[in-house]
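Only a single protein chain was left out; the remaining protein chains are all shown in position.
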Amino acid sequence: MDMTVRLPRGLTLANPVMAASGTFGFGPEYGAYVDIGRLGGVSAKGVSPDPWPGNPPPRVWETPGGLLNSIGLQNPGIETFIAQDLPFLRESGTRVIVNVIGHTVEEYQRVAARLEREPGVDALEINISCPNIKAGGMSFGHDPDQAYAVTQAVRAVTDRPVMVKLSPNIESPARIAEAAVAAGADMISAINTLVGLAIDRHNRRPALGGVTGGLSGPAVKPVALRVVYEVAQAVAVPVIGMGGIAQVEDVLDFLMAGASAVMVGTITFQHPNRMLAIIDGLPAALAVHGFSSLPEIVGVALPTRRQESGR
Amino acid sequence: MDMTVRLPRGLTLANPVMAASGTFGFGPEYGAYVDIGRLGGVSAKGVSPDPWPGNPPPRVWETPGGLLNSIGLQNPGIETFIAQDLPFLRESGTRVIVNVIGHTVEEYQRVAARLEREPGVDALEINISCPNIKAGGMSFGHDPDQAYAVTQAVRAVTDRPVMVKLSPNIESPARIAEAAVAAGADMISAINTLVGLAIDRHNRRPALGGVTGGLSGPAVKPVALRVVYEVAQAVAVPVIGMGGIAQVEDVLDFLMAGASAVMVGTITFQHPNRMLAIIDGLPAALAVHGFSSLPEIVGVALPTRRQESGR
Amino acid sequence: MAGEYDVVVQAVRVPGSGYVELVLESPELAQAVPGQFVHVLTPGTLRRPISFSRISAATATAAILFQVVGAGTAWLAGVAAGQTVNVLGPLGHGFPVPEPGRAWCVVGGGVGIPPLFAAVQRWGGQVAASAILGARTAAGLVMVEDFAERGTALTLTTDDGSRGEAGTVLGPFKRWLRAHPDGQVYACGPTPMLAGIAAATRGHRAFLALEQRMGCGIGACLACVVPVHGPSGPRYARVCSEGPVFAAERLAW
Partner (left out) sequence: MAGEYDVVVQAVRVPGSGYVELVLESPELAQAVPGQFVHVLTPGTLRRPISFSRISAATATAAILFQVVGAGTAWLAGVAAGQTVNVLGPLGHGFPVPEPGRAWCVVGGGVGIPPLFAAVQRWGGQVAASAILGARTAAGLVMVEDFAERGTALTLTTDDGSRGEAGTVLGPFKRWLRAHPDGQVYACGPTPMLAGIAAATRGHRAFLALEQRMGCGIGACLACVVPVHGPSGPRYARVCSEGPVFAAERLAW
């Protein structure tokens, strides 16, 4: 079965399974464990114009079926990323997606503009949804007007495929998606993490150095599927789904809910090679469920597709 | 150790562990399994002025570490509740909290007013946060002005203790809490369920008859703790915490995060008697963590309390 | 009496590949009425409802027979004799006692068969039973020997014709019904089969044991509903506590 995914502006994935931003480093780290060239794509850890220090530790905490993190978008800045990490990703043979962050609209734009001069960047993912920073970040993802402004600013400086990543921590992620698409986003990726908190009972304080953190992993899968299902109905562009994917059946769920491709995050910490196992298992899993091609399953659980097929 | 919890308007609980609304029926159902009189309280399933039919089945679906439900607030209406269920609850010896729902401000008010004539109702919980109904319900919990209006209308017709139950499906539950308190709420309870969706892969459609549902259980605990932690800092009234409590340590987390008492829901389906086990284990758990009274632990992880104690 | 019990698994049987029967030691469960069920604690966030396949007050045991379909039943299939499982039960309303003097037919599809055997085991001595049992393939025809041992008149069907008549139970059942216009019917199986039986049995004494996704299993959460006719139009009734056995005519399908 042909696993190729054709996305806007000529972005073509060898298969629909990509590494989610922040869980696969800036590229080289998992090189010894994973045959990166076989992944559908890799979204690198969020990059800002200048280095960001990140939040005080502890930065991760296990929760039931999930993981809280408060990395705070530590990154070495775009220049170091381009010099140190991009060459490895470019050579790896996978599709390279750069996750873009900033404190201001102008900062997002600067990263996008700077990347325009670099070969080997296949798409940009505009992260307007990270819950782990105080200024900027998530607030852009909570207000349609700001989401529009950031997307438009990035769109103005790049011809590369642009996806905008949604926050689930609001009443209607679909409205943010609409704003981003109106401003020129080619795709929507969803979801980023849910804001949560854990208590360190022993020390009688919030467990994370950053106090609150972002919840990911299997625990959030139902929320992620709901957002994908809503967004896929709200906008006409492809949706990249993620949140709690741990096995191939989870991928089927996201595709049925309307995602054209998926990203896989937290499970990689336990099983670096799970993404490859999922890729290997996908054709058979599709066949078992009666699908003879990848496009056939995309959105099959959406009301529109259900009407078509009479199910 | 004295487990009594003293709440506004003379509401006194024998201990801080109550049954969460919707997971303990209208009262009698668990009678054969649980010594109800030993619970700190019971919040009955949401009651509206007239009977509500609820959503089409399936109404529950298991998710990783969690449970999706789309009951749709099926209930026989306030008159039947008063005639059939309230007498049992009243006799059970526990504190009886009636969870109030409506499509309009006036409907909420009607339920509250009707209950004013009934003995044996110890408090009202205004549910402005149920994700499973189309009109009303959650929308009141998503807008501070509407939350204010509902709370004020209920406050106008009752002298009973009133708690307002928050939705976590918005950017800032704390702002809703502030509005409710400004309108006269004596307490805040949090959280209700997170909106989620599951896919029935076999039938290629959303698993729940109501399409989306509410996520509860251990999976949501970090989100619940975050909301309690934020709300406890935003308002001066007691917070009743819930979301994913499964064992006594979870209760400690909620108390440290600022809850004065807790409610326990989903775990009851697996372990009807878990609430009693938690109640029995609480004094020892508090002692192990160095607390010599219940009030001592409440909010100990909040920034204000941490400053006081120099931790 | 219904309650929460830790019960010892006295024996584990494998009536076919992918099927497991556990014999549970419990004087309480041994008081169950055929058609009732237990809500079994498994890993995950919900219990799993399973009907009784045999009930024996004499030996103070009750058995459950299930197909391994997902994580919960897979876990349960790994429980060994001598180990303990935690159950809520016996739950729900079982079948009524069949009326003597009327022909009696039990119609079971797949894992709907076990509760019907429990019924024949209990009442087959008083009222002679016919059994029409169907499954997708021969492997799904569980407990056939148990029915045969009790002298039940048996008709078997499989969708693929690998055993008995090819097709569903509805063909032979409709023949039986024509031959027994006053007959009474107990049925359990997949929803389309039950819907077919309900449609065919208007005016007959017919009882259907239903399945629905459950939360609490004891009537508290309102998860497990089916639409039934009420005094003022259809309403949702709980399968766990108002069922799982319903008179066919009550259902508002």
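Annotations for the structure displayed:
Letters are used for the chains, namely A, B and C, taken in the order the chains are written, and counting of residues starts over at 1 for each.
Methods note: a contact is a pair of C-beta atoms (placed from the backbone, for glycine too) under 8 Å apart; a residue touches a chain by one contact, two chains touch by 3 or more.
Quick caveat: nothing in here was measured; it's all calculated off a predicted structure.
Listed by label, the shown chains that the missing chain touches in the whole complex are A.
Considering the whole complex, the residue from A:V60, A:V157 or A:A285 that touches the absent chain is A:V60. In the full complex, chain A makes contact with the omitted chain through residues 22-25, 29-30, 32-33, 45, 53-54, 57-63, 65-67, 69, 71, 74, 217-218, 266, 268-273.
The working rule: only the chains that are shown with their structure count from here on.
Think of the whole protein's Cα atoms as having one middle point; the chain whose own Cα middle lies nearest to it is B. Comparing mean CA positions across the assembly, the chain most remote from chain B is C. Here the CA centre of chain A is 46 Å from the CA centre of chain C.
In terms of their C-alpha centroids, the spacing between chain A and chain B amounts to 33 Å. Those residues of chain C in touch with two or more other chains do not exist in this structure. Touching of two or more other chains is recorded for residues 63, 65-66, 217-218 of chain B.
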